[in-house]
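All protein chains but one are shown at their positions in the complex.
Coming up: chain A.
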């Protein structure tokens, strides 16, 4: 192998077990520099990569462990990591080699040995490892200690009981006070992993340990910095001043080049702000967070995407962070589509009276681009802008009408859908454009847009002269329509009849539709609604009119912001997958641990009021639940420095509000407290009351008829087993 790149590509060829065995045997002799052996091992590794089962060569390959070449050793170890668990009965052949390496004079070899052993979680290897690990955790070389720390996490995953009984968790905790920052960081990572298990030890930090970790930050590698920052969420400030001091030490990390460090630092700051009272400091922190977030948009597109999805959450909770920065979220023509869609959402959120004109001009520009999803979302955003910013409504409507002139089917459909909402937002203001909408009826072929225009026709039947003709045309295909459209048709027909009770055509029409709905359709919703209308009209048409055409609650955009308590909870996952999908991880990842703000005397009153306790995972638990440690260990771990609290129970949510409903109900009962005296950003709308369902985010989707988030990223609930 030469300096600038090897020449190993030739080994990437499928080979047969027999050939390799023969080659290995041939390498036993006349192979002074071990080149033959190296070659055949490379071939084997290449075949493992390609998915060829090389496990039958186990005994042959293991023979090579005696070779004094580190390169060969590493290849054999790789082989063992791949096939060790399959060949558990033959692993005893390897153990002596492992043990020898564990006691090698070279720290790199010692570390390599325990690292490899801990990748092979079979009883025999674990048995051998536990003994060695105990020494390695106290090795004089920091490289060995940092490797050993991670090994404890692996051991815990393989056999939690053994790891606890062996006192390894306590040893890890001691490593938190190690003199080497890398060791500390890995110990924190390992403890966090263990602490996140549902069956394990609870990992909390007290002030002393948290401060000690902060000191280690200065000497940590970038990854270590992330592990340590992340663990700070396990510290619950008891006094405002503690949270404030800690935040001041975390702020410097916002200038780090690694985006994960920046986002994790932001997560910690957002968390700590819940426990602060110094408004000046909080304003300062918000001001400090904005620029680094914008800078993330100069990273690779993948990191940009992560940043954008997080920004969307952050600005809902702390609008002052990026108040004046809407321009930086304008899409570049060549941004990847996922970046564009995420930017669009943020542009809408940041739109205000002052910048509405610029935002609208951008949205109009996007509406003529190529990607259908993007164009649709741009068109919808124009409508949402009209609803959100009253001053911009006129120009938004004009923009939508101009777009309809393009006669591009999906553009027109999107426009119709939002215009329906605009009508509800500004009753009596824009109905003049209805004739224009009706010109494009033939372009509507999707249920949502069809239902929207039908709603418009029904609702304003008194102003549309040929409403009965239009309805007659539309009902022509009633029986073939999807339920959504059928329901809209039914209601519109009834409204039409109420407006024009004397017309024979409307009478015939409503009769026809009611008959279809109640007799020819299987859908129970449709049938029941049909019967209901029929009875109402039969008993007292006047009263029926009052009911059907009752005043509708005005649409506002308040509904599409997330519930404050839910938001607080979701922000504890800043930077992670949960923040990409805007879902708590326990709702879509098996065995994921939920997080909740913990109550403490320092927690600000409003945060406490809307506190959502960690929800219980609704995914099925694994078949075997390993119970946590007994009471014995509690006292043990509390004894030394209290950084660990061990208990068998899952984390107790919070003191007040044992269920989500209770906590939420409180927030609804006392709306007068909102906005005064707490840390809330001044321009934040009061906590909106939301139907208390199991999912605190349910309201987010329902803001505009359910499909606004149709193109939002979301995890798929597909079982992988079906796909393999």
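Note that a contact is a pair of C-beta atoms (placed from the backbone, for glycine too) under 8 Å apart; a residue touches a chain by one contact, two chains touch by 3 or more; residues count from 1.
One rule holds in what follows: contacts and distances are computed from a predicted model.
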Out of "Clathrin adaptor mu subunit", "IBH1-like N-terminal domain-containing protein", "Translation initiation factor eIF2B subunit delta" or "2Fe-2S ferredoxin-type domain-containing protein", flag the one the UniProt entry gives for the chain missing from this complex.
"Clathrin adaptor mu subunit"
Listed residues A:565, A:578 or A:613, member touching the removed chain
A:578
Among the options A:264, A:316 or A:381, the absent chain makes contact with A:264
Among listed residues A:117, A:150, A:273 or A:457, the absent chain is touched only by A:150
Candidates A:137, A:163, A:181 or A:418 - the one touching the absent chain:
A:181
Which of A:71, A:283 or A:546 sits in contact with the chain that's absent?
A:71
